[in-house]
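Omission of a single protein chain aside, the complex is shown with its protein chains in their original locations.
First chain written, first letter: the chains are A and B, and each begins at residue 1.
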Amino acid sequence: MTTAQASSDHISLLISRSKISTEINKTGSWCFVRPGYQDRTAPCSAACPVGEDIGRIEMLAVQGLFKKALETILQENPFPAVCGRVCFHPCEGACNRGEFDEPISINKLERFLGDIAFLDGFGPSILNLPNNGKKIAIVGAGPAGLAAAYFLTRLGYVCDVFEAADAPGGLLRWGIPSYRLPSDILENEIQRIQNLGVRIHCGEKLSEDFLIEAKERYQAVFLGCGHGRSTGMNIAGEQMAVDGLKFLYRIRNGEKLPMQGTIAVIGGGNSAIDIARSLIRLGAKPIIVYRRRKQDMPAFEHEIKMALEEGVQIQELLSPVRIDQDGSDYILSLQEMKVGEQDADGRARVVPKDSKTQSLRVNQVFSAIGAEPDEVWKVPPEKIPEILTLSHCTITQQDLPIVFGGDLTNSNKSVTDAVASGKQAAMALDTLFQKGWENINDRLSECRVGNSPALSMEIYMGGDRKNRSRHIVAYNEVNIDYFQPCNRVVSLSVPLQKSICSFDEIDHTLSTTGAMSEAQRCFNCGICNGCDNCRLFCPEVAVTLEDNKRQINFDYCKGCGICVVECPRSAMVIEEKKV
Amino acid sequence: MKKVIEGSHAVSEAVRLARVKVLSAYPITPQTHIVESLSEYCADGSMDARFMCVESEHSAMASVIGAASGGVRTFTASSSHGLALMHELLHWASGARLPIVMAEVNRALGPGWNLWMDQTDSLAQRDTGWIQLYCEDGQEVLDTTIQAYRLAEMVNLPVMVVLDAFFLSHTYEPVNVPDQEQVDRFLPSYVPRIQLDTANPCALNQMAPPPVYMEMRHSTQMAMEQVPRLFKQVEDEFFSIFGRAYGPVETVLCEDAEIVMILTGTAASTCRQVISDLRSKGEKVGLLKLKMFRPFPTELIRKILEPIQKVAVVDRNFSFGASGIFAQEIRAALCNYPEHPPVFGYITGLGGRDVTPEILEDIYWRTRNNATPKAESQWVGLDQEIVES
Partner (left out) sequence: MMQEIRFHGRGGQGTVMASIALAKAFFKAGYYVQTFPVFGSERRGAPVEAYLRLDKKKILVRSNVYTPDHVVVQDYRLLQTIDVTKGLKPGGWILINSPGLPDDMDNFSGYRLACVDAARIALKHNLGTRTQPIINTAMMGAFARMLGAPPIDTIAEAINNEIPVKQQQNIEAAKDAYEEVQLYGMVDSLQTEGTAQSKHIKNPEKVNLTQVEPQLRRVAS
């Protein structure tokens, strides 16, 4: 420090004044730890089956960069508008904000971005590799098959998709009622896949022979044709029960099916819920009969809640034993069950409660206890030498590489897991062609999002995301001093009395302001959003900002770590200086 | 032009005429009328200045400190609790040697909640390094405010122009409001000795460790010591243009007086009438009006009081556990003289209590009829019924 004395009219004026900067004092030599910028993995993206870069998507949405946000989704998922409606959003369960107040409405934001793409007519531009001359056949135009075609095409392959039905979409088109997924939304997203050059051949039901023919024309086959046949109940009178999946198909096909009276729906999955809620809309009084407890139902919690609100009854701990006809009614005999020990996956096992039975008189019985492959060649073989079982698909290589994917292999039979399967298959096949069979596991492992099985195509294709640390940001790593409690956004919906009278979509898409303020709530865990705290707080002014990039000048950084502590979103790390 | 205006507006007119560039204040009765009219001047364009709205008096002072460091003329005003809240930054303003001018309307501090005249608020800031000038009427308020800029900028010290709540701030009387051209002649545009400049950056008022701090404080005192001399220079120039001057102290009929009464503010004006009435009864009494309290014009006061037999100091303030603050200062000024008159201290007019001609006469007679003071301070006008209740 220096003092300066000026003089005017002999008046003493002595104050401290300094023109010397601290530049000469290179405090960096004192430093024994070094801070650094390191984007890290947000827990939401690790929880997402397709590993979407959610923290970054919300960051772009806050800035109003909707097209970029959409492109970030499309790196990992061709179906934002679809998944924004039907995904069971495990991301929200993992959201760090949930510990602070309420998780971010990631699902609603994805829907907003998916919808605005079509409203605003975005022509998204994402990296696609040039045609490499290889052709892949894809069986089934459901979410797995279409995703496989989408990702393979982006990797430079020519894809032919064969679909038995007369329109693409698979379960998305036939299995999910339109009040959850309107068909125009689906068609828009399929069209975007087709725009990439994917050829979809509808009405082509293939047989096992196709695998032999395909050798001549294709370098690989992806089987994503799903489960075409409802699982049997193995009870007397089963043939009197209506196949629930076929019922949903007929509704989506535009058939008018007026229903009345009491109808039993046997099952506890999403299909059972979809059937019951569709029955309400057609005028019937559905009762779901489930052998375990309500909390054990595999259906999504939100769907169960909606069904109950709409008037669906659920009777738990009842296992059907036979169906009898009585005039125009049916008598459903039910074995009462009780909760036993827990089974391996943590669900409570149920066992018959003595020999107590009860009967339920209904006008119709629907079955919805699950589905299975309709033909044996669609089941992955066992005990062959060249077989590789991955989290979301199984690859065999005999004469021709064949990937079994989607519901054929997924333990979690969700739309988003189906997309994950298509993506994993695309990466596995590409690695197979590029680097050989033995490198598939390692190469895919490099593309994992955090520690989860989810894979990132952006990482696979060498995008910026490959620099992201695998470390998943925990809640206690977020500096919550920088955030104000704020409730999550609520989307508008059609009133219940009205919604149960039609198959029109119930929830509205968020408004632009609603979406932006919801995105604003996001901690952006592990992702630098340029808040500049590091630069503003640095006591040595050692953080520089040029061309919107921050850098640490280690001539002056003394390793105090304030920048790391004051980073609200844990996008900085500090480590011991290497000698 | 002579106009009938309020005391508060005499300040506002002066600030407008001084071409102040940055103003910041927080409203408080009885100061509010000052900045209210100034904010209107800024809004209607009759002042080319920026009025910064702030959330507290502390921020108001911080704002003008910042603006003054940028090298522009600044103004703020406050009162009582507001001034107390500024306390920390009053030290800063003087330590940073910034020529800030503030109007301070004397008001009592609570509790009990009181909006009225009392000098304890400004006197509690006596050690902050501000020049303090006490005013008697609207004309003096206007003139002193204009002079304050000249003085502050000469010595690089802040100036507090002090006026009585209501008895002056809210009183309308004829005031000669000078022309802009005349004021410009007296008060040229400000040439700062301290000015932050982005083209030539520097840091101001950073750490001053033991080896320099004392020298800095000494430097402030050196500047303070020049104030009486420079104030005279300022007043001489002012007089040559406007024909009015006041002096750091003013004496009325002191030459042959046996007793001199010392007063400040509006009570000094009332006392002029009392002196005149007593003189007509043959009493040898004079008035010493104290205008400049910081720096304390010790030499001048010694000279005036040396031949006097008794001194009566009227304090509208009180330092608890001691006495009236003006009386303390007068005693301190005289004590090193081998022969000096006894100083009678009187406390009256606290919290808006009126100082009437009758009270001042009573004070005169008490002084006249006692050889020596009975106590350091005598409280005049106490309601015995309340005191004993």
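Operating definition for what follows: contacts are C-beta pairs under 8 Å (C-beta built on N, C-alpha and C of every residue); 3 or more make two chains touch, one makes a residue touch a chain.
All values derive from a computational prediction rather than experimental measurement.
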Touched by the hidden chain, which of the shown chains?
B
From B:T220, B:T266, B:Q328 or B:Q378, residue that would touch the chain that is not displayed
B:T266
Return the single residue from B:F167, B:Y246 or B:Y364 that touches the missing chain.
B:F167
Positions on chain B where the hidden chain makes contact
4, 30, 115-116, 137, 166-168, 170-174, 266-267, 269-270, 272-273, 276, 354-357
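Note that in this section only the chains that are shown with their structure count from here on.
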Using Cα averages as centroids, what's the distance between chain A and chain B in whole Å?
74
Complex interface listing, chain B residues touching chain A:
95-97, 154-156, 193-194, 200-209, 212, 215-216, 218-220, 222-223, 226, 230
Give the list of chain A residues in touch with chain B in this complex.
1, 3, 5-6, 8-19
